[in-house]
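Just one protein chain is left out here, and the rest sit where they should.
When the chains are written out, they are named A, B and C in that same order, and each has its own residue count from 1.
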Amino acid sequence: MNRSKISRRSILAAAGTAAAVTGFPSILRAQTREIFIGGPASPGLTDVLFPLIEKKHNMKILFEGTNSLINLEKIRNNKDRPTMTVTMMDDPVLVLAQREKLIQKLPAEVTTLADLPALAKPADGMWANWCQPMCSASHNTQKVKGVASYADFWDKTYRDGLILISMRITQAVAPLLAATQLATGKPLAECLKLADEGFGKLRELRPNILQVSTNAPQAQQLLETGECLAYLAPDSRTTLFRKAAGAPVDQSYPKEGVIAMPAGVALVANGPNRDLGVTFINELLNPETQAMVAKTFYSKPTNTKTVLPAGLTFPDMVVLDWEYFADNRNKWIERFEREVAAR
Amino acid sequence: MTSVARPAPASGRPPAYLQVAQLTKRFGSATVLHDLNLTVEKGEFVSLLGPSGCGKTTLLRLIAGLMRPETGRIVIADRELTRVPAHKRQVGVVFQNYALFPHLTVAENVAFGLTNQRRSRDEIKRRVGEALQLVRMAPFADRSVSALSGGQQQRIAVARAIVVEPAILLLDEPFSALDRKLRETMQIELRHILRDLGITSIFVTHDQDEALVMSDRIAVMNEGQIEHLGTPADIYTSPKSLFVLEFVGLSTRLGGTVVSSHGGEVEVETAFGRMRAPAQFRPGSPVVVAVRPEAISIGESEGDGRNVVRARLTDVVYLGAKTQLHLRGERSGDLIQAEIARLPPGGLPSGSELALTWRVEDTMVFPAPASAAS
Amino acid sequence: MSGVLSGAPAARPARSRLRFEGDMRGLMALPALLFMGIVFALPLGLLLAKSVQGADGLTLNGYARVLGDAYYRGVIWDSLTLAFRVTLISLLVGYPAAYALARTGGVMQVLLFSLVFLPLTVSIIVKTFGLTIMFRREGILNWLLINTGLTDGPIRFVFTEMSLVIGMVNVFLPFMILPLYSVIRMLDGRYLDAAATLGAGPFTTFRRVVLPLTMPGIVAGSSIVFAISVAAYVTPGLLIGERYMTMSMVMAKAFLNFRDYQLGSAMACVMLVIALSIVFASSFLTRSLEQRGGR
Partner (left out) sequence: MATAARILSAIILALVLIFLIMPIAIVIPISFSPSTIFSFPPTGFSLRWYENIRNADGILRALWLSTQIAGLSTAISLLLGTLCAIAIVRGFIPGGRLVATFMTSPLMIPGLVLGIAMLQAAREIGLRDGYAALLLAHVVVTMPFIMRTVLASLALFDFAMVDAARMLGCSYPAALWRVLVPNILPGFVSGALFAFIVSFDNYPVSIFLVDVRTKTLPIQLLNQLEMSPDPTLAAVATIMVVLTILALLVCDRLVGLKRMAAV
């Protein structure tokens, strides 16, 4: 009894002291050379790419990795006094940001823009694509020996073996276009505008669908452990990164083609430290960094002057009209949920 | 508010120890105390007696400072307390369920008030010891209070309240949780302790016997007012109202109308015939004639100075020291209760008609309640 | 923990006459009410008000879209039946568990209690990862089933409705057990003896004595599990994804993807009304049961 009383008191005292010593995080921080960037939580960004840029330009990158739509919601609510300088999002979300005037046109100071093809500078250079990850499908190499065609996934050997990514996430365009291609017989590149015709075929995939996922890490875990045979579709950033880490997964290259994911980077309208933002984007797009991006993110660089590291090749990719996608996405989400995902 | 008069001391007499003057308390639209006045002398033990809802607990809480009155004043020992918060009033309270602190030991409970007064450790120890001695609980000092019986808990509650030497002690039905036997011992014991210490006490109860046993004076309360303040004997023998009569002790009550009044005596026409009583009422007034059961005798001659009724015996209840008779009037069917020391030899057969008589002086008359009058 | 969600204490209602103690103690509630009013009710109210905002003035269009659409009616129905199933199973499993927990004593009880508490502290993400590992074709569950000869080959469990329900029970069961436990603990063993001496069999004793006395705990645990299951967003998303749409997922879509505040707010209002009516109904139920039980 007595002993326990003493120890109770000493624990309380220790806790009190600890609280007094550590206190609250200091609010005062150096304001200079700090840049706040919002973007996707993707392997390679904070551990490889950012430290390099930080070192080279003596800046500190504060990165908030989160879902693009939540990112957009925050930019929107901070519109009056933005805190973010640069945002990295997929093109369809950047289309929305542009329409709400939440981003500003890239200025001429971003000199490396000149070396980007027009397709990588959407909306007259409102933003730039800093790389093009491959998006097709990803499969478990222990269970599946390569994927010849998207049609394979409709085969009954894949019964309960597929995870589809939610239509709420941009990469879901891959299975949709694959279905459209199979339904219409048109080349993948033309399928976006016909996508409404693909839903019937996508519906036929239902017996094979294990889950429609909004949580990428969980889907990835099931793919890697072989519970699921193929995952449509994380892009090469995740798949090939995990392949390199030793997970038994690989990017599928079906004969119909691979879709170029548009990884965009933009300046937030009226964001602070604009010149740092310009430096960052310039650095991101210059040929040397782009070579590193290609290697780190397993993604095709957009700067045409980039010299690809030895052994690294990328297939020709289908580039989509993301503005059209953005315009139709809500309709497709609704159809997808009601016709494909529903029990 | 400004017109509230200071409870004026009667000329020559010192002001009473506790003065409650013109106290009014409302709960929303319901007025619980009406303009109540009460004075208590130092060392007195006064009971507040009344049915539940009569305002006695409210009065106690007002004196304690646990509630604030709308109007009126409370003065104890010349100290104006009306605006003083509870914890500065130096009023001790023994609560109905004792409200002992289960997280403290017996001694810590008793010491609680003294520690608040920042007494020295030695003094606290000494006074707690004395208080526990007084309530014969010294061996239990280090026990947990939850391990005590009801009677023991009550002793601790008393010790806790008196150890701080309060200006006045308030007791809120402290015996209600005890069984009958224990209650009777505790009543006497508590009365002794309080008398020895000379503590002025106010005691709330709805139990008339308890009030009669313990009190110097009793205040019978009804609907927020004190109907009768007096000694137990006074309350019993000459209740000031029908309510007091009914609330304290048994009685037989007969409705009637005053037919004549002269020389401090009235004659009342009842269902049992005419009765006389020492009172003053206007002829024609509706009244209730009442008599205590023990004042009634059986079969005595109808001499002068006695009222008589004839009634048929329905029940005989043997109560040990006395025997209770239940009778019913021939014509009216009114119930009459009488008490006799012992049954006449041969007993009283049920159904026999008896003549009951009592002295005119023992006859009480009250104005009939409003509902009966109309 | 009795009377939990119903709020006001069940055991001893405050004597009404105490309400008007002529001082300022009512002000004690003020800081909390102000805080919740400003930080919770106001922002939520502003958001939910958008459910009736149309392009031109007030409209019930949002509600028409939610309640007039068979698909969304199905989603509401699915959410409610899911929450109901989770609550029912949690109760059926949690009651005997809480009973056994309350009837153990000493160190053992502390240990078991900690074991019920521990899972609450682990992130739901981790727990669902663990659950999917259990449910895999090569997982423990299938291994058990195959080795006991109950099935020949592996059964698919992951992302089935069954695993959804089991997973949600796993996550929310402690919220059922703890209130039940605290009520059962207060149950006086003498009631059971008394019932037994009156010739009541164990089943009758349970039905006529134990069950009514523990009803506050049952209602408290059930209403809280129901409320959190019906509002759950992360858990069903991880356990089954979009193959079983819930109201929360529709709200997420409406607010984040569509920026259709009318739809999202209308759905949120529908859900709030349903949850509140269930809470009020359960509080009413407890009160009437308590009055009947004389406690």
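Just so it is clear, a contact is a pair of C-beta atoms (placed from the backbone, for glycine too) under 8 Å apart; a residue touches a chain by one contact, two chains touch by 3 or more.
Please read all numbers here as calculations on a predicted model, not as lab measurements.
Considering the full assembly, with which of the depicted chains is the omitted chain in contact?
Counted over the whole complex, the chain not pictured touches A, B, C.
Touch as defined at the start, partner being the missing chain; which of A:K121, A:R168, A:K201 or A:R242 qualifies?
Spelled out, the listed residue whose C-beta touches the missing chain is A:R242.
Could I get the residues of subunit A that touch the absent chain, sorted low to high?
Output for subunit A: 4, 7-8, 11-12, 24-25, 29, 36, 38, 40-43, 45-47, 62-66, 70, 73-74, 77-78, 80-81, 83, 216-217, 220-221, 224-225, 238, 242, 245-248.
Please identify, in ascending order, the residues of subunit C that touch the omitted chain?
Residues of subunit C in contact with the hidden chain: 1-12, 14-16, 18-19, 21, 25-26, 28-29, 31-33, 35-36, 39-44, 46-47, 93-94, 96-97, 99-101, 103, 109-110, 112-131, 133-134, 139-140, 170, 173-174, 177-178, 181-182, 185, 201-203, 206, 220, 224, 227-228, 230-234, 247-248, 251-252, 255-256, 264, 268, 271-272, 275-276, 279-280, 283.
To test your reading of the contact rule: which positions on subunit B touch the chain that is missing from view?
Within subunit B, the residues touching the omitted chain are 64-66, 85-89, 91-93, 95-97, 99-103, 112-113, 116-117, 160-161, 164.
The rule is short, and it goes like this: only the chains that are shown with their structure count from here on.
Which chain has its Cα centroid closest to the overall Cα centroid?
C
Quick check: which two chains are joined by the most contacting C-beta pairs?
So the chains sharing the most C-beta contacts are A-C.
Based only on mean CA positions, could you tell me how far subunit A sits from subunit B in angstrom?
Using C-alpha averages as centres, the distance is 85 Å.
If you average the Cα atoms of subunit B and of subunit C to get two centres, how far apart are those centres in Å?
Each chain reduced to its C-alpha mean, subunit B and subunit C end up 54 Å apart.
Could you list which residues of subunit B touch at least two other chains?
Within subunit B, no residue touches at least two other chains.
Mind pulling up the subunit A residues that touch subunit C in the complex?
Spelled out, the residues of subunit A in touch with subunit C are 69-70, 73, 160, 166, 168, 209-215, 218, 221-222, 225-227, 329-330, 333, 337-338, 341-343.
Of all residues in subunit C, which touch subunit A in the complex?
Interface residues on the subunit C side: 71, 128-129, 132-133, 136-138, 156, 158-159, 161, 237-238, 240-245, 253, 256-258.
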